[in-house]
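With one protein chain held back, the other chains of the complex are shown just where they sit.
What follows is chain A.
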Amino acid sequence: MARYLLKRLVYIVVSLFLIVTITFFLMQAAPGGPFASEKKLTPAIEAQMNEAYGLDEPLHVQYMNYVVNAFSFDFGPSFKYVGQDVTDIIARSFPYSLILGLEAIFIALSIGVLLGVVAAVKHNKFGDYTAMVIAVLGISVPSFIMATILQYIFAIKLGALPVGRFDTFWHSILPAVALATTPLAFIARLMRSSMLEVLNSDYIKTAKSKGMSQKVVTYKHGLRNAILPVVSYLGPLVVSILTGSFIIESIFGIPGLGSEFVQSVTNRDYTVIMGTTVFFSVLLLISILIVDLLYGLVDPRIKVTGKGGKS
């Protein structure tokens, strides 16, 4: 167990290093710089700025500083938001995305799994078709359209919920639902197909023939096995939802982390690009590890060991 963890941690460090390196060179290759603006700086002032931010150093020195910073989680100040530390920016934006993300995951997971199970149990019946129509709609309607539709119905027409911003719990409902739609639909479809497979397997038939009730068979024996694909999808999903969605945040005016990702790139705000990338990568890598560990918990057949003996 400990060896397995250690091995995985080493992998994480190596992947992180690769990610950091690639980001750095992509960033440098992109035309334009952080100080470009409609009203140009005088050359002398621009030189002073480059010096202050270490952009006048040779590339390999910049790269070394960059890697060291990335691994010590000290990214320095933002280029665009004068004097604001990148860590502060992440620390103040993340909670918004986190709350919103947790709500969205809760919605997606509970309703998605429910729809999937209903569809599988009522295979080729009315319940199945209803659930799948919802799922197909959810997958094919992009989140920003969903967001606008929700805004139009619930905020503008009904006046039941606020149009934008993030003050109270009520403000978070519309963005969370908009955010949850696509993963919800995906989970429902995933759940349905794996549930169907499980319900047709021998051990379920055995359980049924032993005279166990439909409920117990479905929920105790079936669900636990059928949920495995959803669990593995959950890792990347959780990370991408928790780190925020640029579009949803922008439409609802939420000061979350998602907009930082996109805006830092448009601003060529090198330190924020680095900070958000590292933050996202660390979260992603760790959550994948956790999902793998959870696997062992849900499915006892999978042994988490250092010998690579997992199936």
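Criterion: contacts are C-beta pairs under 8 Å (C-beta built on N, C-alpha and C of every residue); 3 or more make two chains touch, one makes a residue touch a chain; residues count from 1.
By definition in this document, contacts and distances are computed from a predicted model.
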Identity of the absent chain, which is to be given by its UniProt protein name, from "Gluconate 2-dehydrogenase subunit 3", "Peptide ABC transporter substrate-binding protein", "Phenylacetate-CoA oxygenase subunit PaaI" or "ATP synthase subunit b": "Peptide ABC transporter substrate-binding protein"
Which of A:Arg3, A:Lys125, A:Arg165 or A:Lys220 contacts the chain that the document leaves out: A:Arg165
Sites on chain A contacted by the missing partner chain, in the whole complex: 1, 30-33, 35-42, 44-45, 48-49, 51-53, 80-84, 89, 92-96, 98-99, 102, 148, 151, 155-156, 159, 162-168, 249-253, 255, 259, 266-268, 290, 293-294, 296-297
